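The complex appears here without one of its protein chains, the remainder shown in place.
Labels run A, B and C following the written order; every chain starts at residue 1.
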Amino acid sequence: MKVTNLDYISANPLLPEVRDAMIEAIKKDYGNPSSAHSLGDEARNILEKARERVALLINSPSPDDIVFTSSGTESINHAIKGVAFANAKKGKHIITSNIEHNSVLKSLRRLTKSGYRVTSVEVDKNGLVDPANVHKAITDQTILISIMHGNNEIGTIQPIKELCCIAREKNVLFHSDCVTSVGIMPVDVQELGIDLISFSANQFNGPSGVGGLYIRKGVNLWPLIDGGGQENGRRAGTENLIGIIGMGVAAEFAHQEMQSRLSHMKKLKNRLITGLKEKIDDIIINGHPELSLPNLVSLSVKYIEGESIVLMLDEEKIIVSTRSACASGSLRASHVLLSIDLDYADAQGTLVITFGKATTEDEIDRFINVLKNVVATLRDMSPLYKKSNT
Amino acid sequence: MKVTNLDYISANPLLPEVRDAMIEAIKKDYGNPSSAHSLGDEARNILEKARERVALLINSPSPDDIVFTSSGTESINHAIKGVAFANAKKGKHIITSNIEHNSVLKSLRRLTKSGYRVTSVEVDKNGLVDPANVHKAITDQTILISIMHGNNEIGTIQPIKELCCIAREKNVLFHSDCVTSVGIMPVDVQELGIDLISFSANQFNGPSGVGGLYIRKGVNLWPLIDGGGQENGRRAGTENLIGIIGMGVAAEFAHQEMQSRLSHMKKLKNRLITGLKEKIDDIIINGHPELSLPNLVSLSVKYIEGESIVLMLDEEKIIVSTRSACASGSLRASHVLLSIDLDYADAQGTLVITFGKATTEDEIDRFINVLKNVVATLRDMSPLYKKSNT
Amino acid sequence: MYSEVVMDHFKKPRNVGEMKDPDGVGEIGNPVCGDMMNIYIKVKDGIIQDISFQTFGCGAAIAVSSMLTEMAKGKTIEEAKKITNKSVAEALKGLPKNKLHCSNLGADALQLAIRNYEDKKAGKVRVKLPMEDVHTHTEGDLCKCPYCSGDVDQGLEFCSNCGREISDTH
Partner (left out) sequence: MYSEVVMDHFKKPRNVGEMKDPDGVGEIGNPVCGDMMNIYIKVKDGIIQDISFQTFGCGAAIAVSSMLTEMAKGKTIEEAKKITNKSVAEALKGLPKNKLHCSNLGADALQLAIRNYEDKKAGKVRVKLPMEDVHTHTEGDLCKCPYCSGDVDQGLEFCSNCGREISDTH
């Protein structure tokens, strides 16, 4: 039986067109985009073509505002540490939220070791940040606000435009981890009025290990990686041209197909949520009912634990995840789920279901049916289930 | 006519076996190595296989000591900044040499903005560092010595083993930028007794934008990129699995074919130097006559300027470079060439000729003949040539 | 990720379920991951006649529970006391590094059940085993990971052995 992949957030399958472009690039075996000879020219042209495509996807005023990186994580580190170091004279205070991805959290934690102070604002039960809280947290020492767009565990989408407005008014830079949103839903840097956004090719069917950072013109930040003059001096190191070419093609298709993909995913999401509620008792759908990523459902199954659900589904060739892949080595309950006041045991029984363009309604239906059985089996084993029934 | 590529250092062609492995990986479209399900297992296995192959190439005691990065440059930034920040309590003094690659220089320059002090030791006319000078430069504040293995502009190979000995005796960490040596000549981290080395897949016919960092067990350093738990917590971010697979295969072949490649390149290098000296007047071969990379010749052509030579050769479908690609945006004379006391104008007239496994003797011969004509044409145009003849 | 033996016990766990009128019950929660396990034993003539488990936990925890009950069944109390985390993990043909702590859950729950049985016989109240989650850090020295006891590099917020996140106080 074909594998049903409902863990797109960990690894989006490559779009066939992306795959072909990358294979062609490997066969062509381009030169080094920095070389001052004809092999270099050819490579540089293809690199800049990819940059234009990515710029279009996020409506960047100029392709030059895009820096290619090796992952969403690198982009985030670059933005946060880069702004922090370059603006240390102005102040050392940074504001973030309680439900950020590890790459934001750990970059900030790292900075606290160099004397930076971090304020983390709470979210409500739906996972929403209240802009008023961010406003209140700003001091004259504040140099940066970093709040994510779509949460990767519960899907909640933050009011970035409103937050950017506040930041601009107070003359504070604003960065958003848009890894889960860019390429999935419209993200327009000019409309948002944002200073920095981080994103990752794999989230929109491009290759893994390729990311992007948008830097508004005039924003002050240090490179994370110093060396040669690549990427306009903003990020040194010979480029992963094959990956970047793949990202460019993925960006172009994500841009073109945005609306049709969105309506497909919304349909799947509705079907999934309705089906789950109908067939399985004692579940919680986490996150905001409307302001939520179209391709993600966060499901807490009471009385049982997530990893065992994942393993049992895996035996049935259904792939889901308990949380984003990069955190799956961690055994503690997710800080995101605890932040929305989920009970510890419920947090441990949470699945993140993500899907995409190629996912079918049949796959959704099969998932619901198989999950129903898995839940029954595991609940039979669970000390919590019995307790709750007596 | 087929292009004659004598600029391997900017972009090594992919080995056919590497190309095939990467194409296969793209077609397979692996999952995320961090995922706790079967797609993750598969991806993790292939990632670890690549790590083993790379470990073998440099004789690392364990594959776990290898961290995959996005370039030689990233590895270097990681090593230098990582050691500096993690050991700041011990001291803030770092020793390097005058002829390091930009990624070392600029990482160090960045650190000086955070209160670190850098001592840069001179090299002699052959480009060699004198270990006695390094020894003298060590203070009780010294935490790191970073000296490259094979120089990328003149080829000179430093006495790393001796330098490591000194460092160890003084309890100072030693990092070496081995980008030009790993995969080209034997580099054995255990025999060298070294703490950290940086390297890059493309130098041994792997893909661009994939690097490695060897970290001896017990060495203290901070990650450059914080976030998820990838690479044993040493480097966060979803992996560029396709590139890493390519690096693994390239490492395996570099390891197996090391001796035959070496003797092929030595033959080419001899032929090239002899031919040049025979056919073209007023040239200088830079670097050490023996302690030099087998695949690189640095040639200064008096009275004319490098870029115009490169362009004219390019018209004849011969690709060479004036210096490493990542520095080719820079117009100043190379700091490396000035450090070996080359005259400013001679430094501007310098070519770096690099070749590899697939290069033939015919290509070398054709290069020499075409160069002879180009040099004559440009000298006719040069105010310096006339002056020197009157 | 898991060995075949682990997967077999996970997929077809032996001795699942609550026991009516057990002679001893061991209940334990894992401080690392928040998972829970109950072990029920029935003892006759100093021999564990019947044993069953309930587990809220990861695949390893379920496999450990299952393997443990198989190992303990039919053993004397004295023999069963000798079952350790290590012997369970070995019987499972190993566990991933960051899952080694899951085997603690099993052996500890069994020992608690035995203690509960003995206490009951002696008329005492049930005791909970204390669990440590302390991360000791000696300045200058390498710290030890609280989960796998491996060396932890300073500056890392992960144990480089088991990959476990280590708390801020590190």
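In this text, contacts are C-beta pairs under 8 Å (C-beta built on N, C-alpha and C of every residue); 3 or more make two chains touch, one makes a residue touch a chain.
For clarity, every value in this text was computed on a predicted model and none was experimentally measured.
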(message) Given that one chain is not shown, which residue among B:3, B:291 or B:345 touches it?
(response) B:345
(request) Out of A:91, A:159 or A:229, point to the residue that touches the absent chain in the complete complex. (result) A:229
(message) Among A:80, A:157, A:187 or A:221, exactly one should touch the missing chain; which is it?
(response) A:221
(message) On chain B, where is the contact patch with the chain that was removed from view?
(response) 106, 109, 303-305, 307-308, 311-312, 315, 329-333, 344-345, 348, 380-384, 386
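Here is the rule we go by: only the chains that are shown with their structure count from here on.
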(request) Give the label of the chain whose average Cα location is farthest from that of chain B. (result) C
(request) Compute the distance, rounded to whole Å, between the mean C-alpha positions of chain B and chain C. (result) 50
(message) Centroid of chain A to centroid of chain C, CA atoms only: how many Å?
(response) 36
(message) Can you work out the whole-Å distance between the CA centroids of chain A and chain B?
(response) 34
(request) Can you tell me which residues of chain A touch two or more of the remaining chains? (result) 106, 109, 307, 311, 329-330
(request) Please set out, as single numbers or ranges, the residues of chain C touching at least two other chains. (result) 157, 163, 165
